[in-house]
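Left out: one protein chain. Kept in place: all the others.
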Amino acid sequence: MRSPVPDYLVDVLDAVRSIDDGAPADYIEVLAKADTSRLAVALATVDGEVYAAGDSDVAFSIQSISKPFAYAAAIEDVGLDAVLARIGVEPSGNAFNELSLEDGTHRPMNPMINAGALATHALVAGPDASGPQRVERLRTLMSAMAGRELGYDEAVYEAELRDAHRNRGLAHMLRAGGIITAEAETIVDGYVRQCSVDVTVRDLALMAATLANGGVQPLTGRQVIHRDGVRQVLSVMTTCGMYDAAGDWVSNVGIPAKSGVAGGIIGALPGQLGLAVFSPKLDAHGNSARGVAVCERLSRDMGLHMMDVSQIGRAVVRKLVVTLAGGKGRTGDAIVPVYELRGAVLFGGAELLTRTLAHDLGDANDAGAGHHREATAVILSQLHTHSLNDVATRMLLENLRRLHADRRTVVLVDPDGVLDLTSLDPARRPRVVATDAEAQAVVGGDACRIVASQEDTGR
Amino acid sequence: MRSPVPDYLVDVLDAVRSIDDGAPADYIEVLAKADTSRLAVALATVDGEVYAAGDSDVAFSIQSISKPFAYAAAIEDVGLDAVLARIGVEPSGNAFNELSLEDGTHRPMNPMINAGALATHALVAGPDASGPQRVERLRTLMSAMAGRELGYDEAVYEAELRDAHRNRGLAHMLRAGGIITAEAETIVDGYVRQCSVDVTVRDLALMAATLANGGVQPLTGRQVIHRDGVRQVLSVMTTCGMYDAAGDWVSNVGIPAKSGVAGGIIGALPGQLGLAVFSPKLDAHGNSARGVAVCERLSRDMGLHMMDVSQIGRAVVRKLVVTLAGGKGRTGDAIVPVYELRGAVLFGGAELLTRTLAHDLGDANDAGAGHHREATAVILSQLHTHSLNDVATRMLLENLRRLHADRRTVVLVDPDGVLDLTSLDPARRPRVVATDAEAQAVVGGDACRIVASQEDTGR
Amino acid sequence: MRSPVPDYLVDVLDAVRSIDDGAPADYIEVLAKADTSRLAVALATVDGEVYAAGDSDVAFSIQSISKPFAYAAAIEDVGLDAVLARIGVEPSGNAFNELSLEDGTHRPMNPMINAGALATHALVAGPDASGPQRVERLRTLMSAMAGRELGYDEAVYEAELRDAHRNRGLAHMLRAGGIITAEAETIVDGYVRQCSVDVTVRDLALMAATLANGGVQPLTGRQVIHRDGVRQVLSVMTTCGMYDAAGDWVSNVGIPAKSGVAGGIIGALPGQLGLAVFSPKLDAHGNSARGVAVCERLSRDMGLHMMDVSQIGRAVVRKLVVTLAGGKGRTGDAIVPVYELRGAVLFGGAELLTRTLAHDLGDANDAGAGHHREATAVILSQLHTHSLNDVATRMLLENLRRLHADRRTVVLVDPDGVLDLTSLDPARRPRVVATDAEAQAVVGGDACRIVASQEDTGR
Partner (left out) sequence: MRSPVPDYLVDVLDAVRSIDDGAPADYIEVLAKADTSRLAVALATVDGEVYAAGDSDVAFSIQSISKPFAYAAAIEDVGLDAVLARIGVEPSGNAFNELSLEDGTHRPMNPMINAGALATHALVAGPDASGPQRVERLRTLMSAMAGRELGYDEAVYEAELRDAHRNRGLAHMLRAGGIITAEAETIVDGYVRQCSVDVTVRDLALMAATLANGGVQPLTGRQVIHRDGVRQVLSVMTTCGMYDAAGDWVSNVGIPAKSGVAGGIIGALPGQLGLAVFSPKLDAHGNSARGVAVCERLSRDMGLHMMDVSQIGRAVVRKLVVTLAGGKGRTGDAIVPVYELRGAVLFGGAELLTRTLAHDLGDANDAGAGHHREATAVILSQLHTHSLNDVATRMLLENLRRLHADRRTVVLVDPDGVLDLTSLDPARRPRVVATDAEAQAVVGGDACRIVASQEDTGR
């Protein structure tokens, strides 16, 4: 059986090929004479599968799509507070090349407009960095996200530098407002370099997938950017990524995104996938005309809208009741409730487990409730738990404390140590084992035997 | 064991009680003299569990928190296109009571500012509705979401109507611009009624949870609002819900939200939960000062930020290999791969299953690949599949087509009919059964027996 | 000989008749169906001569041209400070019907936009006035300026009142901001009445000439509006009269002006004339297309631009030297310098006389200078002095004090008492006479005889 995904992507490209609106950027000749027949799409899952169609190996300059990655670098290099002190996070309602400074602070409204991107570039690699250090830091970071060494489109770099009057204007303004302290000319040069990095949609899809995957590159597994920085970058892409039509994009497409003047667009859907499109003709907003159409179609066809409720699967709690014929040192059968926590567990999953435990075991002070209130031992299985976020961890530990207070024995099946017990008083820590069989042995005694095992539907 | 969640909520309230900034709204006396010591929080999961702390049974007027619900009603009653023709979706960057019309169209910028909310109210219950019909439609809808009959705070209604100069101004302006056609005075009266609905944080949490649950009221299970409308409402809450600080709220809290002048705030995290807070003192933006603090703390403590990657658990594909000792009419053992799709499945889950099938079974034209390439039958289990979205359904059907083309037998365990097969050519439809045992019998013959069953880790 | 002015005006109308751009206002039918062939111009000098051409006796509704007159009335009735507390004076850069309130104060930007005009109307006739009293106050004032009883165009009044949604919106907003306290509906009704006053270009030209003449109606000589109020009105017409193109109008036409939606425009050139045009088709700015062309042509042809330096004639000082053969009780000839101050004297004229006196008579402490330093008597003639402004009066009195200190006799020829001597110490007051002959008699004795009289060109 062959996967239908590649075929689907080919179909999507064919469907948008009839769109012939717009024109390539014409402010420099090297972009103006782009081959407007080029069309490509790529999609990378957070576990590293990449699907692509069309001219997916054709390289083009990354342009403004570099902005979120530079923003991520700046947050990494000087800290979020220092970044927020110089660049805001509000949509400007203006075009990308407007100054759009906040009253009072002189901060550019956000890092996705050029003024904010210049201010962001100036923070990369820290306060003492030289121009070349900033540039190399960004190339290296973007390469780590793409999973290969990226280079530059020199023709684009040279043409843009020659004609960068507006960015020079913005940079001098930022210097006047105290937002940048380096030489304006150096910042503009570095920013133009940053924008001239050469990429394919494959690269971009993996870079977007790195954001979607909490900063971990899907193929290399390397934590390229800290998770908190990623959240900030995705937030800003949501409200400011598509220039002056934030609300429209969020309503229609619902994927944090960023476009570039060479015709690229990326989208990063948290926890799911990164996508990238390329087609040089731009619409009136400066976004790739066919690219937008591809994004709208992918979002609709594939249900990628982030407000789509079905996006979010709750972690699953599976309840079993195991009856153990007593093993060594035990007499009689033991009826043991087993709670399996499956998937990526966050508040919802932890809450569901907590609620189930409270329901099944009852309150120690309330003799009547809870169909397992007689159980003296409980098995908690993390075998199929992918991950626990902070709140889930805290809730599980609190559950362990309360079960201990109720004088129940807990055995934790957690071969990978998903649940970090270090903050729990050692005296209250449960026994941790690697397999179900071990857990059963702890409760039922060595060589105990499963007499019955069935899903517990009791409530 | 008692759940720690209520204790946590009490702690959160205690932590913010020291915040004494701000003042209650003072434009009408009935709000100005509110008991500023009131403080409450409630949290409702999408499966209907409600946790609450503080003054969770104290009622207050819903005020602007009614806006997203009225927007949902308008979309339901006249259709999204008709709504978008009259009201935009862009953040205005202005205060809630600014006119903020778009050039050219005269559309209010979005439905969360007063001008847009008045225009929204005018669409409720359709073009021929009377004032009382619009009002009753909204009360009924909000009651259905809260799960109880809601009433009005008459004192608030009368005081606000007396002093509604600004809203009268806005309504006449909208009439002048052709956005509304009803009498301005009638619209203002109805809007003031809508804002005077009396609610508690419990009510609001359930109303928010209804949004978070795709329009299905968690307790009654009724589809109160169509899923597409919910997506639109949540999108607009994301970019416009907290007035002039959209970017800041998305970055810091990351939950689609709406606040009201009486001191309430709701948040709706898609697929997870609804929350509500109440405290009458407002900050400079007009949002409840303690309420904002509670939201920030809940988001941080509970990992509720929608850009937090860990939010989204991928659907799980569980692979087993079952060896069946032949039953009636069979000889020899059959080694049958079993694919269980668990959780809410959307593109990511379907893609993972697809990829797994392609990997295990190999391409029909490629003799070498696939460790199960010899398998003539495959069991596909939807037993633990909560739901399939459109794209997942389409992908699964496509998988069935391709497996059929490869001449493999597929047995589908799907007691609840989660996978809709109607669009599949009857000749290609798999056999559908209700239990694993039935599936095994289909493949291995009646009375076949499981000789071995183990997780398949082959790749 | 017949005056060429009427012929010139006819020529101007003929020249603009080919302009066929624009369309009459179409928001109410009674304006939409205006006879667009109507074309008229009138010009009234500050001494009451009225020239007119075209349909100068056709009446039309005054509309926004009433705004400066209502502003004048408000200043008169509640004082400038109270007016400025509620309405600003800055150009808004927006269309006439924008809200354009100042941040913080909620003041409409200026009284020439609708919001400001509504706020102005509310101040007319003082805080306790009723709606009908405000309306009648304005009709009476405008009638006094036009020099005849003005009435209303009832069809326009009724149609506009029916459709005044936007003005209702503005009025409610102003009430919300505390700028007006009366019922919004009453203010809108009164304002619509104010705008429906029926006028001809003759009326408007005389009303404008009243402004140009410092508030004195040219024909009746009645001081209809206080001079300070007039200055304020003309200042605001200069910067805000032609809506969103203040700078353009000041540069091109250079006459304080105001236009109305029925096709009228007035211009008031301080000290010189009032003009009015009428043609119903409006340009994109909402100003009469032919009317603007007439104004530009009149300004250019007639040199009416207020920054045209040649506008301002300096008051003339005429110096004579009269040799008197001694009359009764005198022996020998007396050579007496005579200083005639001609025209409307303000700082420039007074300064010129002062400088001349200082030059001719020399400093008492400086024996050498001044070719009339021997003169013991000086005749100062105000016979041809039209008026003295405050500074000129103060300077002349100071001259009299200094001449007295220098022990020179001054005789003042001032039959009309143009120079007010009351603030001068009686001991230092000069002898005041009615004719040159009397003055000569005072200096040369009764029955003295002029032996020679010649212009004094000495310097």
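Should a chain be cited, it is by its letter among A, B and C, assigned in written order, with residues numbered from 1 in that chain.
As a working rule, a residue touches a chain if its C-beta (ideal position, glycine included) is under 8 Å from a C-beta of that chain, and two chains touch if they have at least 3 such contacts.
What you see is a predicted model; the values in this text were computed from it and never measured.
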| item | value |
| --- | --- |
| Shown chains that the omitted chain touches within the full complex | A, C |
| Option touching the unshown chain, where A:A40, A:V83, A:A171 or A:A212 are the choices | A:A171 |
| Among C:G79, C:G271 or C:G326, the residue in touch with the chain that has been omitted | C:G271 |
| Residues of subunit C (touch criterion as defined above) contacting the omitted chain | 1-5, 45-47, 49, 88-91, 93, 110, 212-214, 227, 230-232, 234-236, 238-240, 245-248, 250-251, 254, 256, 270-273, 301-316, 342-349, 351-352, 354-355, 357-358, 361-364, 384, 386-387, 389-392, 395, 398-399, 402-403, 406 |
| Interface with the undisplayed chain - residues on subunit A | 99, 165-166, 168-177, 184 |
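Methods note: only the chains that are shown with their structure count from here on.
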| item | value |
| --- | --- |
| Rotation angle superposing subunit A onto its copy subunit B by C-alpha atoms, nearest 5 degrees | 180 |
| Euclidean distance of C-alpha centroids - subunit A vs subunit C, Å | 71 |
| Separation of subunit A from subunit B, taking each centre as the mean of its C-alpha atoms, in whole Å | 20 |
| Overlap residues in subunit A, where contacts from two or more other chains coincide | none |
